[in-house]
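For this view, one protein chain was removed and the others were kept in their places.
Order of writing sets the labels: A and B. Residues in every chain begin at 1.
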Amino acid sequence: MKLLAKILQVGLVTEDLAAGPTTPAAAGAQAGGRPLDLAAEVRAQALRRFGRAIGIRQVDAGSCNGCEIEIGGLTGPVYDLERFGLHVVASPRHADLLLVTGPVTRNMLVPLRKTWEATPDPKLVVAVGDCAHDCGVFAGSYAIAGRVQDVIPVDAVVLGCPPAPADILRGILAALGREGATRR
Amino acid sequence: MFDTAGIAVEAGQALLALALAPALAGFIRWMKARMQNRRGAPFWQPYAELRKLFRKDMVVSRHASWIFHLAPFVIFGSTVVVSLLVPVLVTPLPFNAVADLFAVVYLLLLATVFLALAGLDTGSAFGGMGSSREMTIAAISEPAIALAILSLALAAGSTNLGEIAARTIARPSSAISPGHVLAFVALFIVMLAETGRLPVDNPSTHLELTMIHEAMILEYSGPYLALVEWASWLKLLVFLTLAGNLFVPWGLATSLAPSALAVAFLSTVLKLVVLAAAVAVLETRVAKLRLFRVPELLAVSFVLGLLAVASSFSVR
Partner (left out) sequence: MSADVVRASFWLMCCGFLSAAAGVFSPAPRIARALTAAGGIIGGAAAVWLSALVLAGPFGFRLEIPQVLAAAGGLAFHLDRLGAIFLAVIGAVTVPVSIYGFGYAAAYDGRYSARWIALQTGVFLLSMCLVVCAASVLTFVLAWELMAVTSWLLVITEHDRPDTVRGGLWYLAMTHMSLAALLAAFFLLGRHGTTAWTFDALRAGARSLPPGTRNAVFILALIGFGSKAGLIPVHVWLPRAHPAAPSHVSALMSAVMVKLGVYGLLRVGLDLLGGGPAWWGVVLVAAGASTALTGVLYALVDDDLKRLLAYSTIENVGLITLGAGAGFLFLSLAQPAAAAVAFSAALLHVVNHAAFKGALFLGAGSVLHATGVRDINRLGGLVKRAPWTAATFLVGSLSIAALPPFNGFASEWLLFQSFLPGVASSRASIAVLLTLGVGALALSGGLAAATFVKAFGISFLAMPRSAEAADAHEAGWAMRTGMAILALACPVLAVLTVPVLSAISGALAGVGGLPAASTTFSLGVVLETPQALGRVSPVAIMAVLAAVSAGVWLAIRLVSRGRRRVDDTWGCGRIGQTSRMEYTSTAFAEPLRRIFGELYRPTDDLTVTVQPGSPYHIRAITFRTQLHPWFERGVYDPLVRATHAAASRVRALQSGSINAYLAYIVLVLVVLLGMVIGF
């Protein structure tokens, strides 16, 4: 009973998603980390038609887990990605969108590729963080095999180290063509 | 039994159950989200998921055999057949001659067995683990279900679904008799185990080691996944309908008059909403049980069923 009383007392804490970037580094958040070619545009269009129900599979390609902690906040009550129809899935077979973090280390090169291949079409890839974009602070390390876009085609990039949860959410929605969404 | 009006009613009922099932699952999810103080997806979100899944491509494992391809259809088909036998709006149903409670249980077991086989078919360790756990829980929940059915059948004199509903309507005082209440609680616990809700199985977990039902469907994608998910929502609806319409059958239409059907629809939806809310509150309140504590829970259900049977023939 005390739990139910507490639930009622706290109420809804979900915040509306603001329209613009919250961190200076996130000013570079854009839909399209590379020139969108026709096939990618078709994929993105197909997923935009699905619109309201997207499964997200997060892949850690060697990150320091800073981005993961920010992504973890997305499933919480404040950012609540479920209200936008997004949900996190365990198996790439159930996924429509891959959320990739980290510079791609040598050990994660094949697993990242296999995860992408295990995902059915149409699919999108959103790279989160500076490491996913250009290896960030780990650039040039002996353990790095390349950037995410060297391994799998990337549709959107969210810059930041780490980017704020609101930026990540905006980046995902931008990849889906729902830039203006704030509440649902 | 086989006239056109009867077939129309039955088909209509199956379609209604299919149409309501995603909304029911979505409603439970929405309620749990609200109890987690977040906005959550609207209750019609599962429809969007189904729409998407039916148009996606499929990726199939190279080790899968025809069992993998057959299973979603058997699972979906047997759950739909169950929805033809359960009184959703009308009692007695046109097919009531063959609407037996044991047939319902064994049809659901057929779906479970095929899902378990599909989990083993791709050779993945997660699938095998899910199959093993699912069959364990299915096996141990069988005696609990059997005793709950037995106590209902003793009160009604038959395991026929229409008879059971009719007997309770005819004698309203039996609805609050101890045997009835005990059987309801026993059936509710078994329902949690069979439909994969907390505290037996977490339907929204991402950790494979905590999965039972989800582990078996990790390899399914596209339309197959849509069928399997829809079937599991339909199974939830069937169980909640049984719990509602067998134990509290008032509101069920006894004729095909439009007014009776409208009342029946409203009452069934109301019962489903109440039961779904109860499930959502329970899921928020309790933590998932360790796998080897689940037999204890099902043993509790078995004992409650035994008490229900005992009370029904000691009252006589």
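Here is the rule we go by: contacts are C-beta pairs under 8 Å (C-beta built on N, C-alpha and C of every residue); 3 or more make two chains touch, one makes a residue touch a chain.
Note that the structure is a prediction, hence the values are computed from the model and not measured.
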Touching residue (missing chain; options B:Leu16, B:Ile169, B:Val185 or B:Leu291): B:Leu291
Contact with the hidden chain (one of B:Ala48, B:Leu150 or B:Ala186): B:Leu150
Residue among B:Ala23, B:Ala48, B:Leu89 or B:Ala116 that touches the chain left out of view: B:Ala116
Contact partner of the left-out chain, one of B:Met211, B:Ala243 or B:Leu306: B:Leu306
Chain B, residues in touch with the chain not shown (by the definition above): 54-63, 65-67, 73-74, 76-78, 80-81, 84, 95, 97-98, 100, 102-103, 106-107, 109-110, 112-113, 116-117, 120-125, 127-129, 131-133, 135-136, 138-143, 145-147, 150, 153-154, 157-160, 218-219, 222-223, 227, 291-292, 295, 302, 306, 309-310, 313-314
Those residues of chain A which, in the complete complex, touch the missing chain: 91-93, 108, 110-112, 114-115, 117-118, 120-121
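Going forward, only the chains that are shown with their structure count from here on.
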Distance from chain B to chain A - Cα centre to Cα centre, in angstrom: 35
Footprint of chain B on chain A - complex, ascending: 3-4, 7, 10-14, 50-54, 76-78, 80, 82-83, 85, 87-91, 93-94, 96, 118-122, 183-184
Of all residues in chain B, those that touch chain A in their complex: 33-42, 45, 48-49, 51-52, 55-59, 205-208, 211, 214, 218-222, 225, 281, 284-285
